[in-house]
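Below is one structure, written out as structure tokens; the observations come after it.
The complex appears here minus one protein chain, its other protein chains still in place.
As written, the chains take the letters A and B, and residue 1 is the first residue of each chain.
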Amino acid sequence: MAGSFFRNLIRNRAMLLMVLPGAVWFLFFSYMPLIGTIAAFKEYRFSRQGFWYSLTHSKNVGWDNFKYLFNTDAAYTITRNTLLYNIAFIFLGLVFSVALAIILSEIVNKRMAKLYQTGMFLPYFLSWVIVGYFAFSFLSMDRGLLNHTLESFGIDSIQWYNEPKYWPFILIFVSLWKSAGYNSVVYLASIMGIDKSLYEAAMIDGANKWQQIRNITLPLLKPIIIIMTLLAVGRIFYADFGLFYNVPRDSGTLYSVTNVIDTYVYRGLKTTGEIGMSTAAGLYQSVVGFILVMVSNFIVRKIDKDSALF
Amino acid sequence: MGKSTKSFGLLSAALLSFSLVLGGCGGGNGNGNAADSGGGSEKPVELIWYTIGTPQKDVDTVMEKVSEYTKEKINATVKMKMIDWGDYQQKMQVLVASGEPMDIIFTSAGGFDYVQNARKGAFLQIDDLLQKYGKGIIDTIDPAFLSGSKVDGHNYGIPANKELPQQDVWRFNKNLLDKYNLDISNVRSLESLEPLLKTIKEKEPNVTPFGLDKNHVPTVPYDFLITNMPMAVKLDTTDYKVVNILETDEMKKALRTMHKYYKAGYISPEAATVGSTNDLTKSGNWLVDRAQTQPLAENLWAAAYGYPVVSTPASDPIITNASVQGSIMAISANSEHPEKAMEFLNLLNTDPVLRNMVDSGIEGVHYEKIGENRIRNLEAAKNYDMPSYSLGNNMILYLNENDPDDKWEQFKAFNAKGVPSPILGFNFDSTKVATEMAAIQNVKEQYWSSLMTGTVDPDEYLPIAIEKFKAAGLDKVIAEAQAQLDAWVAENKK
Partner (left out) sequence: MFSKTKKKRDFHHLSPGWNFIFHAVALFFAVLCVFPFLFVVIISFTDEKTLATNGYRIFPEKWSLEAYRYVFQTGDMLLKSYGVTILVTVAGTLLSLVMISLYAYAVSRKSFAYRRFFSLFAIFTMLFNGGMIPTYIIVTQVLGLKDSLWALIWPLAMNAFYVMILRTFYMTSVPDAIIESGKIDGAGEFKIFYRLVLPLSLPGLATIGLFSTLGYWNDWFNALLYIDDPDKVPLQSMLMRIESSMAFIQQNSANSSISLEVLQNMPQDTARMAMVVLATVPIIFAYPFFQRYFVQGLTVGSVKE
């Protein structure tokens, strides 16, 4: 038994050496800190002897720290919001980024394409705070560009920051705007790696552009699309805090559509600052994401073993 | 070629392990604290002092000079570490939780919250230390500071001796007042503002008559158990009953008035989402707003904004927990030299030489003396620009060029006028109802600003908000608070 284990090790030694640096890194920077998750089950209090001592000696409170995430009707709202937005982001983001990548790869003038690509990246550099200001300059009641335009068409101004019904669209739009350029790079690079002779052959067989895209480009993008989607599913319970906090300017009237798990936790713990409770929230989000990834990966494995995450 | 790639991988692994070894040797307690347990004439103790503010260039040089002085007086040197405003809360939490060595910590209600962290065990209880080494503090600073900053009956820090009570005032843009000959002598209540607001609204379309931001809460005769949370106690209470502020008559009346003003256009439509009235005060396009005052505030405001500002009281000066906890210096629970730390704090709060050195820097470099107690900043002052309020007893500071001679007398008079709130010194412990607090906090964030700024109709939304608060568990919280308050009253107010 042990013998074959060691023999396997030696046979795979080159590969093992390759994963060694990364694995050690993960050990230090990702796995060792996981000890901190114990705090989710404790009423964490500082102690003179440092962190480890505080963790082990703080009062055990079982599942109490998780209650605030489930107890109220707010819990339903935030869970629903987080899930629905993320599903929209994953699906729409995928369609949009892939479409963008294909468009960029097909444009005849390569220099212009490069220019467009560079431009599309810019939103990634703006922090959510800045994007929030910018959105404000559009949506402000009396000074916003949008209301000015509406007025000139004879339509009444809208108090954007008080009307929840517009915000799902606004937030999805802003999120796509910010990340599409960045995400499309992955797909673009994949397209660039496709063997050109495949297209040659298709052309000779009489296929037009669209058929080429449908039968060559998209299928060959399948692996990367699946991987990107699976990875996104893992983060499905995490929301981008900056987006949901800064862009709606923390306006209370919009909470029914802008409050997500992360903002709820932030707001809820402002006065009490219970470390245990914020750790509990993080643990909850991680576990759900983990289960979902395992399940989806299992399904994908059944269909096509190679496309799975692991 | 292949070999070099192979060694690349080995190199990375080696690097990681190397850092680990380095860490093992150097990490942990590699700090210069000389182990000095009381008394002898050995090496001076190094005190580490964490405080808030944008890190200044000359901090280390000034601290060297300070250390020379303190070495002589109390055999201790001082190392000050400044952490920027926005980072302070988060960074201090991490530093304290990880057991980072430190002796003196700045804390306040809201900047690495004093009460919260005292209860969590970040600070040392200093009752005995105060008696033994802090006699000077007890004698010098206003006693209300020390009694008001007790948490669960014990002191955990030394508040800065500065303005003691909080008092709301209505501030007016004097230019507009003069232009339209507006009289503010009858202004006191929220309702009394109306004629002035009306005039400005009619005559000056570009001006926002009533400047507000989302944190505004109308002045009501109550003290809040926790700032911006609905649990409150009436200021002239005799039965110490904790109520939901939204259910009180005074608040209902105030909210109706605010909504009236909002509808009339006196308030910016976006007040509920705007973080500060900075834009308004910068441009001067406002008539009145409300702020907390201190002696000589009008001069400060005029200097900051560039145009004259006058004010008139909106409330009486009250001493509350928040006003007492605005700036506190605590001793870290893991400090190796709490006695020395207290000696230092004692010196800081009583010795003008030390206090002014910490505040303004080195004489002749950062400032020059132009009178017995007066200084003028020199060019180099911008390399050591410190927030005075966070560094100790303000009343022994030298005066600036333009300050009146009786500046500190005015402060003392102001402090004397303050009336203690009935719950001064009572700090609600929300641990048992943490879950409800989280839910309530979210409800508050949702409904509070739009109600308080008058954006929504209180007749419609108050009942909704009250209902939501109830659903989130406010009644349970109030019950818990009442129980704690009753116990505190029984113990302290006999």
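Quick note on the criterion: contacts are C-beta pairs under 8 Å (C-beta built on N, C-alpha and C of every residue); 3 or more make two chains touch, one makes a residue touch a chain.
All figures in this text were calculated on a predicted structure; none of them were measured in a lab.
Looking at A:103, A:218 or A:299, the residue that reaches the missing chain in the full complex is A:103. Among the residues A:63, A:76, A:91 or A:177, only A:177 touches the chain that is left out of the figure.
The residue touching the chain not shown here, chosen from B:68, B:178, B:202 or B:279, is B:279. Panel shows subunit A; residues 8, 11-12, 14-16, 18-19, 21-23, 25-26, 28-37, 39, 51, 100, 103-104, 106-109, 112-127, 129-131, 133-134, 137, 140, 143, 177, 180-182, 185-186, 188-190, 192-197, 199-200, 203-204, 209, 220, 223-224, 227-228, 231, 234-235, 275, 279, 282, 286, 289-290, 293, 306, 309-310 of it touch the chain omitted from the view. Contacts to the hidden chain, counted on subunit B, fall at residues 1-3, 5-6, 8-9, 12, 19-20, 22-28, 53-55, 57, 81, 84-91, 93-94, 97-98, 110-111, 162-163, 213, 215, 275-280, 282-283, 285, 291-294, 297, 300-301, 304, 326-327, 385, 387-389.
The rule we apply is simple: only the chains that are shown with their structure count from here on.
By the touch criterion given at the top, residues 6, 9-10, 12-13, 16-17, 20, 93, 96-99, 113, 116-117, 120-122, 214, 226, 229, 269-270, 272-274, 333-334, 430-431, 434-439, 441-443, 445-450, 455-456, 471-473 of subunit B touch subunit A in their complex. Residue ranges on subunit A touching subunit B, taken from their complex, read 17-18, 20-21, 24-25, 28, 43-51, 54, 64-65, 67-68, 71-74, 140-142, 159, 161-162, 249-253, 255, 259, 264-265, 267-275, 277.
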